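For this view, one protein chain was removed and the others were kept in their places.
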Amino acid sequence: MSQDSYSVAIIGASGYTGQELLRYLQFHPLFQLNAISSDVHTGKKLGDVHPSMQKAFPDVVFSSHGEAAEAQADLFFLATPNEVSLELVPFLLDRGKKVVDLSGSYRLSDKKNFQKYYKLDHPSDELIRKRVYGIPEINGDKIARSNFISNPGCYPTGVLLALYGIREILPLLASPVMIDAKSGTSGAGGRVSAPGFGYVDVNENFKAYKILNHQHEPEMWEHLHAFTGHNVELHFVPHLLPMTRGILSTIWLYFRESVDESALRRMISESYAGQPFVRLLAPGENAMTANVSYTNQCHLQVTVDENRRIAVLTAVIDNLGKGAAGQAIQNANLMFGIAEDFGLC
Amino acid sequence: MSQDSYSVAIIGASGYTGQELLRYLQFHPLFQLNAISSDVHTGKKLGDVHPSMQKAFPDVVFSSHGEAAEAQADLFFLATPNEVSLELVPFLLDRGKKVVDLSGSYRLSDKKNFQKYYKLDHPSDELIRKRVYGIPEINGDKIARSNFISNPGCYPTGVLLALYGIREILPLLASPVMIDAKSGTSGAGGRVSAPGFGYVDVNENFKAYKILNHQHEPEMWEHLHAFTGHNVELHFVPHLLPMTRGILSTIWLYFRESVDESALRRMISESYAGQPFVRLLAPGENAMTANVSYTNQCHLQVTVDENRRIAVLTAVIDNLGKGAAGQAIQNANLMFGIAEDFGLC
Amino acid sequence: MSQDSYSVAIIGASGYTGQELLRYLQFHPLFQLNAISSDVHTGKKLGDVHPSMQKAFPDVVFSSHGEAAEAQADLFFLATPNEVSLELVPFLLDRGKKVVDLSGSYRLSDKKNFQKYYKLDHPSDELIRKRVYGIPEINGDKIARSNFISNPGCYPTGVLLALYGIREILPLLASPVMIDAKSGTSGAGGRVSAPGFGYVDVNENFKAYKILNHQHEPEMWEHLHAFTGHNVELHFVPHLLPMTRGILSTIWLYFRESVDESALRRMISESYAGQPFVRLLAPGENAMTANVSYTNQCHLQVTVDENRRIAVLTAVIDNLGKGAAGQAIQNANLMFGIAEDFGLC
Partner (left out) sequence: MSQDSYSVAIIGASGYTGQELLRYLQFHPLFQLNAISSDVHTGKKLGDVHPSMQKAFPDVVFSSHGEAAEAQADLFFLATPNEVSLELVPFLLDRGKKVVDLSGSYRLSDKKNFQKYYKLDHPSDELIRKRVYGIPEINGDKIARSNFISNPGCYPTGVLLALYGIREILPLLASPVMIDAKSGTSGAGGRVSAPGFGYVDVNENFKAYKILNHQHEPEMWEHLHAFTGHNVELHFVPHLLPMTRGILSTIWLYFRESVDESALRRMISESYAGQPFVRLLAPGENAMTANVSYTNQCHLQVTVDENRRIAVLTAVIDNLGKGAAGQAIQNANLMFGIAEDFGLC
């Protein structure tokens, strides 16, 4: 582990994800914050926009995205809208910089899906081939050798960790995987108040949205296939929780033959042996989001009805932690050869 | 419609369900509240325990359960623990009274299931044969002729309304029905602070619990079978929401052949034509709990991916309204020959 | 009490206050809803905008404000922006209609204060002289004889009820009255998501705002003076609570000589003897907003430290109930000679 420090920049540091990157960087002595940008706060001091971090970063000032992209940093986190990432990633890679892109721009390989779900023309084929989809517990080696990480979506992170853990048994599925996920409101995007996200709209309310039509569904499918070789049909329904942070995904599996809970538990344990951030809960424990809030952890639980051939996986993460900024830091640690849990909890 | 008034009593009027019955009765001019009971508030004035209702019921005082059971009322709502209902229902029926039991005591026909899930000896076979399981939109005629209604559980109410609406197509299922339900905290039972239900425990938290092991699962199965004749395998996972009231159930269906969304919409519409409390949402609308809060309504939505042979039903109710007290009033209206929506919204 | 029914219209029925008026009207058999308007929902059915009320008002459609103002209704509730009320009130009064204006337009008599706090030119002097400021417990007789009620602000309602209750002792004040009030988010205005009112902004947050600079301060001063004859200096700091509805005002009083708690309790009791909606809590009870949620009630508490010559009044109301729509209905009842608590709880 190197003890040198590295300079990092955050393009797009005013939204929830950018703010969470800053929160983690406060505790990461090896990453020095060199530049931040925002399209709405250009010229303001960081501490005036995010008062809780004024102490950690007393002198940092927001620049424009373009200016920040020219900064003398070793690594750039992009917590930007898709259009901005599509433009800045090639620019930064051409400058020889390391990039962790937290937008959705480079997560999908399939051009048609990208067009369908993101309403944007597909980015460069070359960059898609080049990017590593960054889930360190699954493809940490590739991440460590890459300069360009596409940081996974919040929903896919927990779901892929759960399904990868039991990948051996996926060929026994008798029906598609049903993924019923629930997210806190900070997962819904940027900082601007959007219609439907006002306090009175969300408080004391719970709803399903984008039923069978969310952009994270093809992302889950593609990377589950890439990681396991299994072509698993899966369906996804997200829901919006009246709370700020946390995702719980309930994953329903129906098998062609009886499955053994202890076997599934063993598969998961072995898949993540030695991994600092993935934890299989003890039998009977309930996965709950509060236990992973403000952390980079993922807790998994599996419950099996052997006679009925049903297994239910539950996975919890902090959508801003393991589902975004925490995992981005973890990826960055690997890219610099630092211990992957450095500065994380 | 009769314009006479009827006297009613509530046994167990200090918990959330009893309190909600009182809230509805404030607006029901034909039901006169004659007696209420509580095991913890005996002797206190109603307005001292539920201050918001002091105006509506200035003179009502809590008696003991036993005393209230002797009251001169035409109908008794029992919002009591299972043990108390098991004891009081036969007593009240012997007195020739009408009873709506909101406990779980008479919902299940199967003795083994009752023992397994409620840890109690099975109640009288005769009473189980006699009771009508009260979902007015499905078996309103039987309710109108009965003196003894077992008021359905909160989770089963929304789920049964959804599945009954598409009962024609149930034979085409290719796999078990997966029911992923989420409830506000007031569904969790009585008024006493239980471990795990403290404010700090629940706020900013979301969890799954009793995975594949909740007492409402056999209740759903039994009555879906009774109502439709179809023996449908179904599995149930409940979750606890950081909010007070509301249930959303997401019901996953996988078919052997392609299904047509418009056909499913038509089935639901026809099933509930003229029903005042069940509403099929327009295509694209999201079911959300706030739209049914403090009402006796159930909103249903169905989304189909025809190629993938998947349908997702979402059903929302207020767990204290259509999921408990509202439905109890609706049942009581029918039992007296009053319009079923009298005093309800 | 007349048993005729009256037709009413709501101008501005899409915001929180308009929606709450509708909620109350569901249970008010003597008021028939004749027209509603909205500037954003014109042409839509009421049930599509407020789904929980589709049952109560199946056929009502939003018209434009102008169209609704021409409706054949006996009474018009205006839950409109100040500019709209300023324009429509004279029009409706000229048509010979009864008006309850829930905006701030006619609450202040002082032109300079109106300009300072509302940034609008002062409305007609004649209408200000004509309007009755509607707190039924204080000036119910005037309300009953008036055609034009200015419905009080949410903060002033609770504060004025508290201070009016102890008006005899106000001359003994040794320092200004300090009013520290806390409101749920639905008090903040219309339905549109405003900056600072997004879910993530408000949840798990609490803040003071408009310190010593809120438009309700001169409203409190003016009407306390008008109601009691006492010119009492008072200061006001509002705060925003992470919840939807409810206001608690803590009112600090410091006296020149020792005061007697029982005397203050007696003053309050006598001030509101026989009033259905104002309740003095028993000694030691804590005023709490949940006890008045979804009601038109106001709960008052007074705590005195006799040696230290300090009294603390706490007043709770539902800002949408007694603080807006409930009180508007109560005023309307009086204007028609109906019992003032008709349709209210």
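All chains are identified by letter, namely A, B and C, in their written order; residue positions are counted from 1 within each chain.
In this text, a contact is a pair of C-beta atoms (placed from the backbone, for glycine too) under 8 Å apart; a residue touches a chain by one contact, two chains touch by 3 or more.
Keep in mind that this is a model prediction, so the values were computed, not measured.
When the missing chain is restored to the complex, the residue among C:34, C:80 or C:293 that touches it is C:293. Taking the complete complex into account, B:198 is the one of B:29, B:66, B:198 or B:229 that touches the chain left out. Only one residue in the set C:44, C:95, C:112 or C:207 touches the chain that does not appear here, and it is C:207. Here one chain is not drawn; of C:130, C:167 or C:235, the residue touching it is C:235. Touch with the chain that is not drawn comes from one residue among A:9, A:35 or A:53, which is A:53.
Seen across the whole complex, the unshown chain contacts chain C at 174-176, 178, 180, 182, 184, 201, 203-209, 211-212, 233, 235, 237, 239, 241-246, 248, 250, 252, 254, 286-290, 293, 301, 303, 305, 308, 310, 312, 314. For chain B, the residues in touch with the chain missing from this view are 16, 185-186, 191-204, 242-244. Residue-level contact of chain A with the missing chain is found at 26-27, 48, 51-56, 204, 276-277, 279, 282, 291-295, 297, 299, 341, 345.
What we mean here is this: only the chains that are shown with their structure count from here on.
Between the contact lists of chain A and chain B, the overlap consists of C. With respect to chain B, maximal separation of chain centres occurs for A (centres as means of Cα atoms). In whole angstrom, the spacing between the mean C-alpha positions of chain B and chain C is 36. Each chain gets one centre point, the mean of its Cα atoms, and the points for chain A and chain C are 46 Å apart. Residue positions 204 of chain C are each in touch with at least two other chains.
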